[in-house]
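Complex shown without one protein chain; remaining protein chains in place.
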């Protein structure tokens, strides 16, 4: 019970953080208030909607539980009004984004496994849950998705999804090991950021 | 029975109008005949396909009832051949587009509610049904979606979706009140166009 509540709170924090990242991108493109809220919503909930559609959990949580949509829209509107102040907390936002990545990877992979998706597919669904929102954000604002171009981001999510799948198969998918996995993903992402790790690009 | 038939006719008019808007955008981008038909199809039926996938009504109506696809393709091909004449009827097209917005909002919200989606989610699904086609059209033709950038469009749809949800909860989702709601959405959209209402953009 308390575990479920902790998970919901953590999930909503992830939604708020990803919504803020989407809203920031939309403000930079000079979209109007509705556009900012919409891109924020898509960045926060696009990955989860894709996950739920693919595992057959319809209607997706983003539409079935009003707290998700409201959290995304409130965070987006806050960014719309407060965005000049965001530059000063950019470091905080990146850390929170890493936290969102860890969390969405864990919950996405777990939900896919519980819906009966086999291991390889569940890892892919978990990764897509974590990166799907950022992909949607970039497509809506006319950019080639950043996750495909720079830095170690999706690979950390994929590694985390594999870890969650192993835990699940070992029957260890309890609150504590899962929280440790999310923390590990978040930590790796932060290290990748600070060390400027990046994936190789093909020789021309 | 007559109500269902009226709804189908109105729905197909919405499909034809949105197909024409998609086909016009595709002609402007110098796409070939197939591209014009495809973008017209996507603009007319993309919102409905998204709606049906999200509420679990598969296969979506766009694939389950041939009249939808045929209407979209015929309208698109007509635009392909007649597009120079379209400039002269641009005002008519904008009014018809507003009618499509009203109609798709009402049917989208209603279908979501009847599929058991809770109120907030149903409003979002209704709005997405109405704006999804235009979003797809813009993504396919390489534009940042217009609905995110200018004018009051999606907000009118969202307001209409809230109205439909209230009617549904009050057990008043009959033909007449719903037709009034669609008319109200259409009217508001036309007023927004003529008055050049637009949503605020963030201060740089």
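Just so it is clear, A and B label the chains in written order, and each chain counts residues from 1 on its own.
The rule is short, and it goes like this: a residue touches a chain if its C-beta (ideal position, glycine included) is under 8 Å from a C-beta of that chain, and two chains touch if they have at least 3 such contacts.
Source: prediction; values computed, not measured.
Chemist: Which one touches the absent chain: A:124, A:162, A:179 or A:192?
Modeler: Touching the chain that is not displayed is residue A:124.
Chemist: In the complete assembly, which of B:49, B:96, B:120 or B:188 touches the absent chain?
Modeler: Hidden-chain contact among the options goes to B:49.
Chemist: If the hidden chain were put back, which residues of chain B would touch it?
Modeler: 26-27, 29-36, 38-39, 49, 53, 56, 58-60, 62-66, 69-70, 80-81, 83-84, 139-142
Chemist: Determine and list the chain A residues touching the chain excluded from the picture.
Modeler: On the chain A side, contact with the omitted chain comes from 53-56, 112, 115-122, 124-125, 135, 139, 142-145, 147-150, 154-155, 198-203.
Here is the rule we go by: only the chains that are shown with their structure count from here on.
Chemist: Taking each chain's centre as the mean of its CA atoms, how far is chain A from chain B in angstrom?
Modeler: Roughly 30 Å separates the two chain centres.
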